[in-house]
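Missing here: one protein chain of the complex. Every other protein chain is in place.
Presenting chain A:
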Amino acid sequence: MRAPLSPAQERLWLLHRMDPGDASYVVYLVRRLRGPLDEDALRGALADLAARHESLRTRFVEEDGVPWAVAEPAGFPDSASPANSPGPSGSSSSAGSTGSAGSAGPPAFERLTAGGPEEAERLVAQRVNAPFDLSAGAPARVALIRIAGDDHVLCFTLHHIVADGSSLNVLFDDLAACYTARVQGREPRLRPLPVQPSDYARWQRRRVERAVPYWQGKLAGPPPPELPFDRLREDIRPGHGAFHHIRVDATVTSALDRLARQRRTTLFAVLMAAYQVLLFRHTGQEDVLVGTAVAGRDRVELEPLVGYVAQTVVLRGDLSGNPPFTELLDRTRGEALEALGRPGVPFERIDHPLGTLMPTMFILHNQNGGASPAFGDLAVSGFADGYRQVKGDLLTEAWWEGDELIVSFCHDPGVVAPATIQRLASRFALLLESIAADPSVPIAELRIWTAADHAAIRELAGDGTEGSAEPGPSVPELIASAVRLHPDAVAVVCGERSVTYRELHAGAERLAAVLRLRGVERGDVVGVRLPRSVEAITALLAVWLAGAAYLPLDPDDPDERLVSSLENLARRGDGPPYLITLGEGPESAVVVDPTGTAPVAEAPETGPAGPTDPAGSAGPAEAVRPHPADAAYVISTSGSTGLPKGVLVEHRSVAARVRWMRREYGLAPGDRVTQFASLSFDAHVEEVFPTLAAGAALVLLPDGAAALPDLLASPAGGGITVLDLPTAYWHRMVEEIETISWPPALRLVILGGEQVASAAVRRWRARFGDGVRLVNTYGPTETTVIATAADLTRTAEPGELTEPGDLGFRELTGLPGLHDPHDPHDPSEPHGSGATAGRVPIGVPVGATSVHVLDARGEPLPPGAVGELVVGGAGVARGYLGRPALTAAAFVPDPHGPPGSRRYRTGDRARWRADGRLEFLGRSDDQVKVRGFRIEPGEVESHLLAHPAVGQAHVTARGDDLVAYVTGTASPDELRARLAGVLPRHLVPTLWVRLDELPLTTRGKIDRAALPDPGRASAARAVHVPPRTDAERLVAAIWSEQLGVTAVGASDDFFALGGHSLLATRITARLRAETGLEVPIRTVFAHRTVAALATAVEDLLVEELAGLTDEEAAALLG
């Protein structure tokens, strides 16, 4: 007899087809039976069960890609039983197995002997973690493990496709009744079953069909899936589970139960609402999707059924508007009433991956609790099951134990740090207490962060460190001492030319004298617009010696921008702005040409006078010592309005950064540091001043930043010890890592500006090991160059770059006892702090800096929770020149800093990771809108960059398309399939452009304007391309037949035509029928167009032919 499967069964069947070795869908019943066991009665009772329940006689076969349930007639002998009978290999080695008897009829039965309870536990764990073959026989096994003559463990395992949680209770009750009857010499008398699973499956198929529109509407446009923690790595799926339990005491539990009754709902709704609040407080998302399971046995005839009747439903919580918890509970109640009565979500009919519809699950088990039925005269008790499979990132289950609640958090410790889960569980416990104490509190204000969380926030933030940074020497003073200590050391190298510290200083003094003569005073802002040259470096120092602040301007910028910047940022009262530039410059400015005042190679005793130099008469200048609060420089950043914003940075801020960089980068007189950044970008501060403060040599790139590889290949480049590079530029260099002439002396590379790709770090470490230190930095101009730093190479280091070590954050690798050394996904391989499998961190606060992650209400968040990064401390800039409202909005009171201090709201989203380092999660205002959906390109980019074969990635919106630009060897088809598996449909780019490299601006950032227009590709998409080859015609014909679409073209997309995962199996079956080729289902997912799939099929055919003799090949082709 064959019958169709219920939709939920079809889904499990497909998952099994995709991954036959997956044991995560094993359900089990494990009981210890003490007393004199009558084995014949037990086996008779099992035969009774098999006769009674069709599920125990059903196997699953495939015909033309369609699965069917085939039930053997009741009383059928046990021909199928050996198929699923062997336990995991080696089960009998030490267990003294007496072998499978195989005479009791299905389910397969084995008798084992254990030396003691521990061995029995091990045998049980092997069985509940062993997969089934669904087609070989009924997926059910029974093991009877003998510990002693009157002490046995019964281990009944089944595949979820034939049994759910309620079924296990039914099975056990029936087994107990039959056994009891048999030992008493009676025929078991159970009421006949009104329906069998095949009846149910037919009925359920019709119901599910009717529920499709509801679920499609309910689950439209899901938010990007976010979990309440950081993952240790992104490259593996959860597999091996670990469980962390908390106990909710009777007082809190009864208060929650009371609350449920007061609001005319159930404890489930209270816990579900609380769980949604737990997620919301970690992610900030107000649109929260949580899956749950319902028994689905709301009809009396379904109650005694053994089968997969439980349904998975998704509740979509609306947590907007910071409602009181009670109001959220009312919403949840309505949502639950609406959703729980329906058949479960038809996931294959919803056009988003399961993980985005249900990033996590919460289940309240209501079963158990009842008295155990009589089992002959045996005493029945529970027994450790040792189950350790996990189906998703986080599965949370709760059940009653007496008048308390147990809440269990199931996770993979290789994917999420156990310490993270423990913290999450403690927060949930505290949240439940807070709700029990006062459910009228708004959800954003409920107490959730524990005392340990508050301690962690304090420790990680670096509060108070700025207080300990006593005002040290200013940068001009630091450089002056370098001049005194190393007067004849080389300070700046520019092509063939190099100047010593003495010469550099003398040149700066001369230019400063000129500036003073022309009227420059303390507090002024002087524009500097010079090409990459010794003169430019001299000019920066000269402006400082004159007591003013410099405004660096890019010589490549058009004159209008120059004038606008000068007018807006350098104007002083009514007077004209100052500008140091070559030649004439705009009329509206007081122009100083540095030619003639520049450093000249000179004998040490020669006086500082050039023949035509007006400074010659200025005499030796009185050194202007900058006050810490004096302005040091103004950096022009492009504002969203188009009007440039001038960020004004004070000397104390620059001094704090330069002192930290010089120390942490270990700069010393022997170092040679490249000057890569354009002076108009504040990264130059990190290159120029720590180098000059250390007495090291600054190596310029007179031919522009793009000439760096040439410099590195030149004899002079071999001595470079430090490179400070924009991340995007470094990514590009790493793609050509073997062709670049890396300087033999190179010891440190500093990155900053964009999210670092983990694949690039892996490549870097493969080439350099830990030999060249790699430091990732983060920081807006408003916090003075950098605010945080992470060492990506060293695993433990002293000093400022060290992450906090005493917070328990080191437990990166989870529970060692759970790791299987043969598992290719074994997470116990060292991650180190340079872990390269997940997101690359931005590290910890640099010296004299505090960092907080704040929620929407401005409250600090502990590790795991996502919020806005806010930076305080010595680096906080004075503000935006002449923009009081903008300044007041971004620079806000710092309640954790010294009295009256301010901190800067970066507008960047970040999270403290489990290891105490920060990860950057994109800008909060960087969203684009495509077809009505708000999308954060950074979210999509980070998924692309997680792919090992992607070099660089940039995602942007163009009209109704989301466009991905990628470099590397991964094909767009492959990447599209990967993203389609993890992101909501609307987050998967619709247009793909593969480039050899991403265009970069002169500043080393991605040049958005220079990205090629994907428009032509877009136009081509609409054009119907008829199938061109035999393979394409075959694939198109099969699609047309299976999808019910006429005129399928070569460039048509399987999913766009309405294909889904179940249809994919039919496609493979049809391909097999037509070609004799076994085409894996994954191939259909990975090659989504007719042309791509046709090519894949051809490749498979070629592979197949290569393995045949000529005769066989001829026969096949003939």
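In the analysis below, a contact is a pair of C-beta atoms (placed from the backbone, for glycine too) under 8 Å apart; a residue touches a chain by one contact, two chains touch by 3 or more; residues count from 1.
Throughout what follows, contacts and distances are computed from a predicted model.
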item	value
Per UniProt record, name of the chain withheld from view ["MbtH protein", "Phosphate transport system permease protein", "Aldehyde dehydrogenase" or "Transcriptional regulator, AsnC family"]	"MbtH protein"
Among A:484, A:857, A:934 or A:1024, the residue in touch with the chain that has been omitted	A:857
Hidden partner chain, touching residue among A:36, A:194 or A:523	A:523
Option touching the unshown chain, where A:73, A:402, A:899 or A:1044 are the choices	A:899
Touching residues on chain A - with respect to the absent chain	322, 444, 522-523, 627, 629-630, 854, 856-858, 868, 878-879, 881-882, 884-885, 887-889, 891-895, 898-902, 905
